[in-house]
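Only one protein chain is missing from this complex, and each of the others stays in its spot.
Up next, chain A:
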Amino acid sequence: MLQRATATDQVVGFGLVAFSLVLFVYYTLWIIVLPFIDSDHGIHRYFLPREYAVIIPMVAGLLLLLFIGVFIMVVMWKSRKPVKKSE
């Protein structure tokens, strides 16, 4: 008998969907649409300079790799067997 997912699951899940949708739309506008709009239009106020459109994802990617590396290190550290001292 299948029931619906718990409320927390649904909230988190649809929250993720909404967040990634907003991110995608904003990034698409920033990278693809903005070059075709004249620089005196008001919409440019809502977007950072274009260099940040490349720098921010790169930094985020590096941070993600750093986090994964640290996590692996911690797990491997915790699971090492105690070294027997020979008397």
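The rule is short, and it goes like this: contacts are C-beta pairs under 8 Å (C-beta built on N, C-alpha and C of every residue); 3 or more make two chains touch, one makes a residue touch a chain; residues count from 1.
One rule holds in what follows: contacts and distances are computed from a predicted model.
Novice: So which of "Dolichol-phosphate mannosyltransferase subunit 3", "Large ribosomal subunit protein uL10m", "Calcineurin B homologous protein 3" or "Adaptor related protein complex 5 subunit sigma 1" is the UniProt name of the chain that got left out?
Specialist: For the chain not displayed, UniProt's protein name is "Dolichol-phosphate mannosyltransferase subunit 3".
Novice: For the chain not shown, which residue from A:L16, A:L48 or A:L63 touches it across the whole complex?
Specialist: Touching the chain that is not displayed is residue A:L16.
Novice: Tell me where the left-out chain touches chain A, residue by residue.
Specialist: 1-6, 9-10, 12-17, 19-21, 23-24, 27-28, 31-32, 35-36, 50, 53-54, 57-58, 61
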